[in-house]
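Structure, as structure tokens:
A single protein chain has been omitted; all remaining protein chains appear in their positions.
Letters A and B mark the chains as written, and numbering starts fresh at 1 in each.
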Amino acid sequence: MKNLLKTGASALALSLMATVATAEGKLSIYHWFEYIPQELLDKFAAEYDVEVTLDTYDSNEALLAALKAGKLGQYDVAVPGDYMVEIMGKEGMLDTFTDDEMPLKGNILPQWMDVGFDPGRKSSIPYQWGSTSFSVNRDVYSGDIQTTDIIFNPPEELKGKINVLDTAGETLTLASIHLGIPQCTTDREQLKALNDLVQNAKQYWASFGSDVAKDVLVSGDAAAGMIWNGFGMKAREEGANIEYAYPAQGYIVWMDNVVLLKDAPNRENALKFMNFLLEPENAAAVTNYARYTAGVKGVEPFLEEAVKSAPELNPPAGGNPQFVQACDEEVQKVYDTIWTNLKK
Amino acid sequence: MAGGLGQGTGKSARTYAGLGVPLILPAWLIIGIFLVVPILIMLVYSFLTKEFRGGVIWEPTLAAYDQFFFDRGLFGDEPPKIEWTYILIFWRSIWQAGLATVLCLLIGFPTAWFIATRPPNSRTIWLFLITVPYWVNLLIRTISMKFLIRDNGPLNQWLLDAGLISEPIHVINTATAVQLGLFYSYLPFMVLPIYAAVERYNFALSEAAADLYASRWVTLTQVIIPSVKPGIIAGCILVFVPSLGAFLAPDLLGGAKNFMIGSLIEEQFKGAAGNWPFGAAAAMILLTMVLIVLIFYARSQARGAR
Partner (left out) sequence: MAKKPDLRRFPGFYGITLLCLFLLYAPLIIVAIYSFNDSQSITIWGGASLRWYEDVFWGLEADKFKQAAVNSLTIAVTAAIAATIIATMAATAMLRAGSFRGKGASFALINLPLMVPEIVTAVATLIFFSAIGFTTGIMTILVAHIVFCIPFAYLPIAARMEGIEDVYEQAAQDLYATRWEAFRLVLLPLMMPGIISGFLLAFIISLDDFIITNFVKGAGVETLPTAIFGAVKQGIKPNIMAISTLLLLVSILFVTLSYFAGRMGQNRQ
């Protein structure tokens, strides 16, 4: 027992020392899963002598839930999508920075500079943007896939083999696009139609999952699945014979942003990190890894050829891209009910 | 691990008489502060108001329980009807857990009996073989099962290669997959307590029954099973209770679609739903159900002891 205690105590002491020894500079990132290359984090850690820790989430709503559950004050930066930046701003979860604190702010592409969810970019910088629709396995189904019917009214071959993103924001928005109703509608008939649509479509869906969205397509667990364009491209590159659709009814576009969180324990390092991500080479490294599109000037020389020519990243002209909107409490309650009814 | 459970009900040794309270105090404090108090706080939370987008407001309400039992329509203004969906999730969980218990018992009892009746030397080896999976990480075992049964997994590949099937058997993301996961996860939990009971079984009873011309079957059902019943019940509880609140099997094998109570509760705290009071209420209802099962167990034990 004595020896056991001794071993235990020394193991504890060692691990405590390990934390103390490296506690000099830290950065705590809360990030989407599989979205930033480890090499880039290592590069930042080496360049600025900072110990970087990364936690991941799989939906904007999960990010918000975790911060509300007491994680605010533990992380320095997070990567919410456009509408979630707006919500977090209203919830008072964001800190602001001055232009002096972000020397490379000028690198931001003009169209991503004065955005509605953060006018003047006071709390956030653009990270990557992309779209959300779905990919279909061409071995299973060879017909027309440029329609949201694939998900909500699928052909025989795909019934029961569809994975849907496990997030109300994007799944219900795509359903609204399918019905051609406005987002955040207060019209009761339209909301009822939305509820009926997803309730009816559920029988065709095999699973709900966001973090598994790529794996189900690669492994063949699903033959079609809602997915983000870059993630769909990665799935294709990992060997799935799939095609990403830009449906005629419309599709979702989004811009993810790195935000400075309120009560960030390492505000200085957070700013360094955000500035670091505005360097074209680093923004390009994220693009090369995650297969989305950077919101920073001058990334082209650093991009891989595959990214430039990928069908996933080059939407056809004249489509109907829509940003997800942040609804007010009254409507959001109905959306929550629809989603809960759907999941149970 | 023969003998009692350390209930301290037998002949009481008194070497340290008078030190009982200070010696038990650390256990009381740790479990009291970090389990009993949290459960009480959770009970309070289940009566609080949900804040928009997660969190709670300190205003008492029955909304969480109302949501659980009553359906007031999409807009919350229709006259209340009975809400079947959550009851259905609970029913599905009970059904899945019950089925897993029965399956584990059907495989576990013969196994436990067989091992307990081996000669001591080979018994050790059998016991070792059954204990190893018991100690292997539950997550690892669930992942292994998922890998094995998926459409492109080794099992389907082999069956396809052997020409036994022409199309992969689709099991993953179905209720069957969840059932398989539960059964596989908790099977060792059934074997070990029954083994302990059979080991203590007095075979003179079987001989007596045989002398009275009882058939094997009659001996099994009328003599053996009643004598090892405590072990069987303990095994059933060790399978049923964790299956009821399981999270990993429905999440990894059921595609987060075949909702069970565990996933429903998790969703309220980790996922998009962000409804803490409702999650707390569902957890309280689950806890109440488990406590009822355990009270029945305790009463049957007490009756057995008499």
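Everything that follows uses one rule, which is that contacts are C-beta pairs under 8 Å (C-beta built on N, C-alpha and C of every residue); 3 or more make two chains touch, one makes a residue touch a chain.
Not measured: the values here are computed from a predicted model.
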item	value
Chains in view touching the one left out	A, B
Absent-chain contact - pick from B:T131, B:T176 or B:Q301	B:T131
Those residues of chain B which, in the complete complex, touch the missing chain	1-8, 10, 12-21, 23-24, 26-28, 30-32, 34-39, 41-42, 45, 107-108, 110-111, 113-115, 117, 124, 126, 128-133, 135-141, 143-148, 152-154, 157, 184, 187-188, 191, 203, 206-207, 210, 216, 219-220, 241-242, 244-245, 247-248, 252, 261-262, 265-266, 269-270, 276, 279-280, 283, 286-287, 290-291, 294
Contact set of chain A toward the excluded chain (per top definition)	1, 4-5, 7-8, 11-12, 15, 18, 28, 30, 33-34, 38-39, 53-56, 58, 69-71, 73-75, 209, 211-212, 214-215, 218-219, 239
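The rule is simple: only the chains that are shown with their structure count from here on.
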item	value
Partner chain A, residues of chain B touching it in the complex	51-55, 74-76, 85-86, 88-89, 150-152, 172-173, 255-257, 259, 264, 267, 269-275
Residues of chain A defined as touching chain B within the complex	59, 61-62, 64-66, 68-69, 87, 91, 163, 166-169, 188, 191-192, 195, 205-209, 219-221, 329, 332-334, 336-341, 343-344
